[in-house]
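Rest of the complex left out; these chains stay put.
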Amino acid sequence: MKTVYVTRRESFSASHRLFNPALSDDENIRLFDKCASPNGHGHNYELEVTVAGEPGRETGYVIDLKKLKQIIRGEIISKVDHKHLNYDVEFLRGINPTAENLVVAFWHVLASKISEGRLYSVRLRETENNVVECRGEE
Amino acid sequence: MKTVYVTRRESFSASHRLFNPALSDDENIRLFDKCASPNGHGHNYELEVTVAGEPGRETGYVIDLKKLKQIIRGEIISKVDHKHLNYDVEFLRGINPTAENLVVAFWHVLASKISEGRLYSVRLRETENNVVECRGEE
Amino acid sequence: MKTVYVTRRESFSASHRLFNPALSDDENIRLFDKCASPNGHGHNYELEVTVAGEPGRETGYVIDLKKLKQIIRGEIISKVDHKHLNYDVEFLRGINPTAENLVVAFWHVLASKISEGRLYSVRLRETENNVVECRGEE
């Protein structure tokens, strides 16, 4: 039996501000530039979650993509869509919401929820030019 | 000589909140639902500006697309990119930033600035599923 | 007040077969070639519906795009998604499901259901290279 990688794409619209409260305002502007703009800005984020495993003999599925969709929507999208990532999301408290920090946080949320196969990759497209990916490697 | 329509695409990332201050909070939630979320949310907006005219005999241009790019960036993008559309943009003061209201506001900003040809259309893609367009018709 | 054109994109996956029962099999193959293959084939269709009107003073909406989404899903998508367009869809009975005939049928379904603004265009993308559009002109 071959390993197959199945990917589900979901999207959400959110606002954020890059800001490290341990640093001065000047330092924040030096590091984050226009991304530190006080009232925040936002993105249409695209989230791609990949699960690896062998297709089941009976179903031909690694994991039913409808189920994977429900997990992503229930655990992530419903909590971040149309929200401000610095203020409104419980599992992001205390995290500076760079795309890198977001994708690691999403990995931690999803890893224990994938019921069939194993989580292989979480990718987050912040703009058409910027993408980040976490494969769980330490 | 044939009329040619030339279109330049630019993009910006911003946050907004749909909210009409003349209405109650309940009414705002009824009308705007999750788009009225208090801390706002955001989008990667794509802006397409179309200018119509005859290509110049000497240049083969309706309007040099580099010049059109500079007009769009100078008049719009530099003022809305990485900003909160409810609070940070002078020419949007007092406007509830629905995509419809934005595209009309952008039309008014651009119409007088197009130096060659005539402004034909301003399109604003808010998400991959939602697009609005203004052609200046009253 | 300016007219604004608002567009909502929805998608569905369906199968169809191009076949005119008034013609012989040979004639069907001559006209429709591989599209007449007896067991049918399918597409991921993208449907774009455009409504024109003036944004409301209170809402800033021509028509709430959530409402437009519900109309498109209720009247079209729920009836054609994951279906065979020759056999499974009541409002397509007796219609040879070319993209052209589909987009006209969709126009007729939607025109009377748009509650605010007026239906301006129905576009149907059958493949990344083939698109059809109906604007209701006779």
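Order of writing sets the chain letters: A, B and C. Residues in each chain are counted from 1.
The rule we apply is simple: contacts are C-beta pairs under 8 Å (C-beta built on N, C-alpha and C of every residue); 3 or more make two chains touch, one makes a residue touch a chain.
The shown structure was predicted, so the numbers you read here are calculated from the model rather than taken from an experiment.
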With 3 copies in place, how many does the full complex contain? 6
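Just so we're on the same page, only the chains that are shown with their structure count from here on.
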Using the average of all C-alpha atoms in each chain as its centre, how far is it in Å between subunit B and subunit C? 28
Would you mind pulling out the distance in Å between where the CA atoms of subunit A average out and where those of subunit C do? 34
Multi-chain contact sites of subunit C, meaning residues that touch two or more partners: none
What residues on subunit B touch subunit A, complex-wise? 11, 13-16, 34-35, 37, 39-44, 81-84, 87-88, 127-128
Applying the document's contact rule, which stretches of subunit C touch subunit B when the two form their complex? 1-10, 55, 58-62, 64-66, 69
List the residues on subunit B that touch subunit C in their complex, please. 18, 20, 22-23, 31, 33, 95-101, 103-104, 107, 128-138
